[in-house]
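Apart from one protein chain that is not included, each protein chain of the complex appears where it belongs.
Entry: subunit A
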């Protein structure tokens, strides 16, 4: 039944498209003239022609210096002559309406000999307003490169290409979005990336049915293997160096025009807890920090649920001395632990949300005012206990240790089911919730590759760069996850060649 409905829907679409094709160039110009920024006039110098362009999209320098000066000084009568003479690269002569429409909308200058001519000359004069390449703000690192992607696709590809001067680095582009026609690029290293992965990504991108694509996060949500999951199944990063190292591992990157984030896939849940910093530090330190981060995440998810579980059902578990502390801090509180926890967790979420929406400087103030003032006041008023305040604040802090922002959001959210589980059946409820999430993670896939790897399927080789990071000379092979066509990163025998004393 659904297929039949879909077919019905598709038919009018086709009709629309054919209508568009039937329209003529003059209709297009008429439609464009309704906008104030569309310039359309006849040139009556030595060359007679009609020029039209969008003044908000075209670069006036190119127009004045290269196009108008030539047209005015020389007498040219055919479009081909003009193409020869005008000193701008990539000029086209075409009569394809679709191409003309697309190019004019991007800022090309259209030149016609007569106003009614179907054949036109298209001069690229695109002026792109873009921000300068800045420092990464979401994934900041103390050491290492400090370039971040910007909103222009070309600049972003430039940032990648200059780090990977390889002929095998392949960039494939498509336009996605019925209305926005956004440029989307798939980047991979040919011969290193697995062909199936590239194909899957390309197919999924082709299959996207959406009207607008304003950011790469749209792509994450639409092409995810399971779009009902709270876990992001594509890694998004604003660091070109991270994308490059992922490409070298054999992964595929997706870049979207207008988005300062690149997506890489296939990815695993463990990868979200790795930072670029890990590769800039000696491996023991990196390993220690990774483990701290992992512990922080576990703490962040489990601490308040455990508080609820233990204080509601299992008081016996707390040793006497510790119990005295907790009892004295909780003695005046009129609420059961669950209410206390939910109120405080929501307060923290509120602060976080407010802090994220406000400009940086006010945001900080709000954070401090909210955190300290509300926190102390709540304890003084006897609404929450000191112990819980510490736990909640710590778990909020711990959730910020994740280097990728997207997974931080997930961690914020998934502790609430745990809290409910804890209220229902104490520790057993917590562990039931945990089983559910582990099962969910095992089920998840990223571009058809297991998301819970290297834990399940257990791949010892990939564990070398997951919870721990072993030195580079131990990582002579690309991860099994990517199923790379060229598994060797470097020659292991040369890397690990043993030297004798004094040699």
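To be clear about the criterion, a residue touches a chain if its C-beta (ideal position, glycine included) is under 8 Å from a C-beta of that chain, and two chains touch if they have at least 3 such contacts; residues count from 1.
The rule we apply is simple: contacts and distances are computed from a predicted model.
Among the names given as "Peptidase C39-like domain-containing protein", "Spore germination protein (Amino acid permease)", "NitT/TauT family transport system ATP-binding protein" or "Molybdopterin containing oxidoreductase", UniProt records the absent chain under the name "Spore germination protein (Amino acid permease)".
Touching the missing chain, out of A:70, A:318 or A:354, is residue A:318.
Checked against the full complex, the one of A:94, A:127, A:329 or A:431 touching the unshown chain is A:431. Only one residue in the set A:210, A:333 or A:442 touches the chain that does not appear here, and it is A:442.
Taking the whole complex into account, subunit A touches the unshown chain at residues 313-314, 316-319, 322, 424-428, 430-432, 435-436, 438-439, 442-443, 452, 455-458.
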